[in-house]
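Heads up, one of the protein chains got dropped from this complex, but the rest are sitting where they should.
Right after this comes subunit A.
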């Protein structure tokens, strides 16, 4: 107890001498740069509303920097706006805008390099090349920010870009008009939740070589090519919405070289392809809704040991398609609105198996031009015949226990 008191006594004066520095357009200190130069570790800087030029202001001390009434930090397309290299920094409540656009360097609105325990919250990042750029860092919180890119395709970098970092939390942000909304490269053990990423040029969310991450409760809407998760392991994707990603080679969720991952409780609505899987291993896809997609799932033949359990497939043009035989993948307990079987023992499970790959889907794989025959009488007839006497569609792909009624509360 005594020791504790002694320690407290030692620290209280230290806490008392931490100061608050006020920056105002008409005040004593008129720029953030000067305030940082005057400040010591542990100080607070309050920036009053107004417009400030900020040409790569370096924050190399442990500071809490708060904006009051959204002060504007403008880099005037000449430089980056803020660079944070110190630990324990908080930047809250700013409008950060107009970073330089460059071919060789990735200029950013707010850059974090080689740091830890930094919080970036409640900021608006407008017309930056890259919005928030984090490299070589850990334990970073990115909360409640709004990133709006330049909306010019060749001049846009990623909204929230992370490279070689770990233990990052990205929560409640809105990203639009960038190349990739949120981009992960070599990022481990991180969490992305409750974000909205829409109308970005490439992907709403893009994973490369990043393992052990979780993303949940996000909405990815109307992005150039949906969401891509590539060359990663142990990714958990739950409770997200993938919506309205339309066009050739555009996917709600593109999985390439992914293993040991879980995809559950997501909604895939109105995408050209809901989920596209290539070279994937041990993926569990369960309790998802696939509504109104062109292809609900496209699984290439090089995927193994994936399980598709208890999903709803409703109003998709094609439920499942593949380019091969799909021997080692398992379908069970899904609801398929195209199922025409019966349930004599009334246990809610259809008595005959459902084959999700239609003959027409197989033909489409080989001859994409045959799309013009879609919904024609002859195609329906062929599909019916194939369903009753399967000969061309892969024998192994079937749901032996299809649900009669859709799953509720998904």
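By our rule, a residue touches a chain if its C-beta (ideal position, glycine included) is under 8 Å from a C-beta of that chain, and two chains touch if they have at least 3 such contacts; residues count from 1.
By definition in this document, contacts and distances are computed from a predicted model.
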What name does the UniProt record list for the absent chain among "Glutamyl-tRNA(Gln) amidotransferase subunit A", "ATP-binding cassette domain-containing protein", "Nitrous oxide reductase" or "NADH-quinone oxidoreductase subunit C"? "Nitrous oxide reductase"
Which of A:151, A:214 or A:230 touches the missing chain? It is A:230
Of the listed residues A:20, A:60 or A:153, which contacts the missing chain in the full complex? A:153
Of A:24, A:143, A:191 or A:208, the one touching the omitted chain in the full complex: A:208
Touching the absent chain in the whole complex: find that residue among A:254, A:283 or A:299. A:254
Taking the full complex into account, what residues of subunit A touch the chain not shown? 103-104, 106, 153-154, 179, 185, 201-202, 208-209, 224-225, 228, 230-231, 247, 249, 254, 256-257, 276, 278
